[in-house]
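Working notes, beginning with the structure itself.
All protein chains but one are shown at their positions in the complex.
Now for chain A:
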Amino acid sequence: MPSASYSATSQRPSDLLSRLASGDGEIKLKALREVKNQIIGNRTKKLSFLKLGAVPVVAKILADDVVTNKANDNNRNNLIIQSAAALGSFACGFDAGVRAVLDAGSLPHLIRLLSNPDDKVVDSAARTLRMIYQSKLAPEYNLSEQKNIEFLVSLLNSDNENVSGLGACIITRSCETIGEKKALCDAGVLSRLITLLNGSLSQRDSSLESLATIFNGNPDAISKFVGPEKTLSCVIELVKDRYPRTRLLACTCLIVIRNMSPCYLQDVGIATKLIHVLLELLDDPGQVGDEASFVFSSLISHKEDLQKLALENSAIDRFYNNLQKVPLHPKRLQGILLALGDMCSTLESCRSKFLSLQVLNLVIDALNHDTADVRTAACICLRSVFRSIKNLSAGRFMNETVVIPLIQLSQDSCTSVQVAALGAISNIVVDFTTRKTTFIQCGGVKQLVQLSTSMDSAVRSNALWALRNFIFLADDRCKEGVFSQLSASLLTRLICDPEPSVQEQALAFVRNLVDGCIDFIDYVFAEDGIILNAVGRQLQSALKAEIAIQGMYVLSNVASGSEVHKEAVMHQLLPQVDDWTQSYMIKFLRSDDSRLRIAAVWAIVNLTCPSYLGAYGRVVKLRNGSIVSQIKNMVNDSCLDVKLHVRTALRQFMTFGDCSI
C-alpha cells in the first residue's frame, strides 16, 4: 500500500534552511532536494523561500562545490546538480527569483559547469542558465566581443540539446542590433541553425526562435537563408507540424521573413495559410494560444490587404468567440484586444463586422480589468473602432457607458493606460453631432485640461491631442468652454513645452481653435497676444517639420482674418535679423517636406488676398524680403498642391499690377 502522507510542519522552510547549512553532506543533499521539490511548479513556495534568503544559501553550496570539486566525486556532483536545479527553479518564470540568483553571483559558476565532464551536471547548469537568459533581467550578453561570439557558437555546436538550446536562447534574448546579427551570421551561426531545424523537437523550436530574431531587420540574412537550399520550404512545412509551439514559431519566422523581404512569401496562398494556422492556434489552452494573437497582429498590422484577407477568413468571428470564453488569461485577453485593434485600424468593413457582432460590449468590460496591460489593450482597440466616421457621425459611441470609463482610465495609476485612454478619447471626441455636451457633462474637458499639465510628456501630448480634436469644427460655446479652462497662459506654456510632441499638439490645438468663424481668431490675441508670440518663437526655433507645419497653419488661419489679424501675422514673419534669407519663411518655402511648403504658401495666399486694403503694402514687404521671388521659383513645384497654391499667390501679386514683381 502506498504511504500517502502530508505534514506541513515537518517541511517548514525555516527548518529546511538550517539543514541546508549543515556540515554533513548527506543532510545537506537531502535538504537541497527537498527545497527543489517544494518549489518546482509552486510560485507561493518560491516566494516564501526567497523571502527567507534561501537563494544565497543554495548559491553558496553550488559555488563551494564548483570550486572544490576538482576530483569530480559523485557526492559533490550530486550537490552541484541539485543546487543548480534548485536555482533554475527559482529563476523559472519568476523575475524576483532571477534577480536573487544573479545577485548571489551564480552566473559565472553555472557557465563554468558547462564544460564539466559529467553530462548530468552540464544538463542541469544549461537548463538553469536557459531559465535565467529567458528573463529580461538577465545581464546583456555582449555580442560585440569576438570571444563571446566564439563561446556562443561553441554552445550552438554542442551535441547536448540543453546546451545548444541555451545558445539559441541567448541569441533570442541578446541579439538586438544589426551589427550583432551580422557578426553572428559571419561566425556561421546561420548554417548551424539550419542544421538544428532538422534536429529534435526542442532544437527545432529554439532554432526557429533564433532565426526569427536574426532575420528581424536583417534582409541580408534572409536572402542568405533562403538562398540555394530548400530551407524556406522546410520552415513552411513546419507550419503544419503536429506540435502547436512549433507551428507558432514557424509562423513567427515566416512572418518576419515576409515583413522584412518584399520578395519572399508574398503570395495570397501562404498568407491565407498563416492566418488559418494562427487562428486555429488561438484555441490552444496554454501559452501558445496566449501568444498566437500577438503573432497574428505582427502579420496584419499596417497591411490593409492582409486585414481584408483575415476578415474574409472569419478572423473577427474567431477572436469574438475566444473573447467569450471566460475567464481568460490576461495575456490572452490583451493579445486578442490588440489583434482586434489592428484588424479595425484601417478598414471600415472590419469595423462594421466588429460592431455587428456586439464585440464592443466585451471590450468595454475589459476597460475595468485588473491588469493594466489589458486595460491599455482595450483602449487601443477602441481607438481603432472609433475611427469609423460613419458611426461617429451617427453619435453611436458618444454615450456614458463608453465615455465615463475612458475618462476614469485617463487618470489611471499606470501611465500606459492613461496614454491609451487619451488616444481613444481623441478619436471619440471628433464627434460631428451635438453630443459634445455629453463629454463635457461627464467631466471630460476638465479632466483633459488637468492632464495637459501632467508630469508625463506622453500624457500631456495625448491630452492636448484629445482637446485639439474636441474643438475641431466645434461651436463657439464649446471653444469658449475649453479655452477658458485651459487659459492663455497655460496654452502658451504648452506651446513652449520642452517636449516636441507636446509643442506640436499645442500648436495644432491653436490651429483648430482659430479655425472657422473670424471671432475665434481673437483667442490668440488674449493677454497681449502671448499665444501668437509663442507661436512665432516656436517657428523660429522649430527643429521638426511637424511642429513648423502646425505653427504655419496657425499663422495661416490667423491671416485669413481682418486687417489687424493679417498685420499681426506680418509682424511675426518680419525677421529679427536683417537678412531675410535667414528667415524661417524662406526656410519653410525651401523645405523638402511638401506639407510644410503647402502650409507656408497658404499663409502667403491669405496675407495677400487683394480684397483687403493693406494687401499691397504686405506684398511690397514680402517682395523686399525675397519671399515673392522665392514663390516665383516654386511655380513648377513637384507637389501639385504646392503648385496650385503658388499659382494663386502669384495671381494675387499680379493684381497689384506690377511689373516690378
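Everything that follows uses one rule, which is that a residue touches a chain if its C-beta (ideal position, glycine included) is under 8 Å from a C-beta of that chain, and two chains touch if they have at least 3 such contacts; residues count from 1.
The working rule: contacts and distances are computed from a predicted model.
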(request) For the chain that's not shown, choose its UniProt protein name out of "AP complex subunit sigma", "NEDD8-activating enzyme E1 catalytic subunit", "LisH domain-containing protein/CLTH domain-containing protein" or "DNA replication complex GINS protein PSF1". (result) "LisH domain-containing protein/CLTH domain-containing protein"
(message) Using the touch definition from the top, which of A:85, A:184, A:458 or A:573 touches the missing chain?
(response) A:85
(message) I'm checking contacts with the chain that's been left out. Which of A:14, A:42, A:582 or A:633 qualifies?
(response) A:42
(request) Using the touch rule from the top, list residues of chain A that touch the missing partner. (result) 2-8, 33, 36-37, 40-44, 85, 88-89, 92-93, 127, 131, 161, 200-203, 242, 285-286, 327
